[in-house]
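Missing here is one protein chain; the remaining ones are kept as they sit in the complex.
So, chain A:
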Amino acid sequence: MPRDVEPSINQRDFIFSAIQQGLRVDGRSPLQARKTTIRFGNSLGWVECSIGETRVVAQISATVTRPYFDRPFEGIIVIHTEFSPMASSAYETGRPSEEEITMARILEKTIRRSEALDREALCILAGQKVSVPHRETNTKIVRGQQVWTLRLTIQFLADEGNLLDCACMAAMAALRHFRKPEVEVVGDEATMFSPEERAPVPLALHHQPLCVSFVSLGPRNTPVMDPSRLEEQLAHGKMTISLNAQKEICVLQKAGGVALPADEVLHAVNVAVSRVRDMSDLLNRSLEEDSRTRVIEVR
């Protein structure tokens, strides 16, 4: 029976009165995040990210396909989010709730719409010629035929609040960790090399956006960063900011909930900047550590 039992009155009253004193049940201050960790798996592009007890796995696979008809020079990235009852009994497979759809959409916006990934670099054969002479210029129409399709699967293992930030972090880590097989193009022919022959190459990323979520809690709508599950359930409103370490805001999502004054939003953005810098540092450090233990080069 999938359901999400409302938190009890006692829990609500306690959390609200605690937040007025600047306290949180897990001992954090309102704008403090939980411990974030990243773990890489055996295969490239398999990443497990955890924020506190929240855990998300992101995995990337690449296949060669035909491009979309209207975008012949661009590779394809498919983001697939899998909510299962494993994360929490509130989730049901196959029937996403509104909250789950919102989360998937923000991820999509953060990763795809912000152009984090260079999709043109995923094109393999742009120059395959189709012999249809153009009416005016008499040059041949060139249409890309083979591109990489990246499939980013995000699986939610445990939901202790703030799944979105964790999922975004895992996804970005996976994109940076993944390597696609080296491809050599000679004329109209592309040769794909196995990892044993030539070292696989990393993906081309433009920047690294990460999500930071805030909720408004209690009678005075105190902004609280990195909410726990209970805090998310009790919140009067939620705001998610996606930005990169260069202070470029990619997405600011505030769907419904209590109204926020402008200065509070600006303050939240400033807090988010420092949080994203911390997360980026952690990501860079973990990737560096991982690359030291991993042998990718063939020679």
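General observations
Following the convention adopted for this analysis, contacts are C-beta pairs under 8 Å (C-beta built on N, C-alpha and C of every residue); 3 or more make two chains touch, one makes a residue touch a chain; residues count from 1.
Please note the rule applied: contacts and distances are computed from a predicted model.
Of the names listed as "cyclin-dependent kinase", "tRNA-guanosine(34) queuine transglycosylase", "Ribosomal RNA-processing protein 40" or "Coatomer subunit zeta", the one that matches the UniProt record for the absent chain is "Ribosomal RNA-processing protein 40".
When the missing chain is restored to the complex, the residue among A:25, A:78, A:101 or A:266 that touches it is A:25. Interface note: of A:9, A:262 or A:295, the residue touching the hidden chain in the full complex is A:9. Where chain A meets the missing chain, the touching residues are 1, 5-15, 17-18, 21, 23-27.
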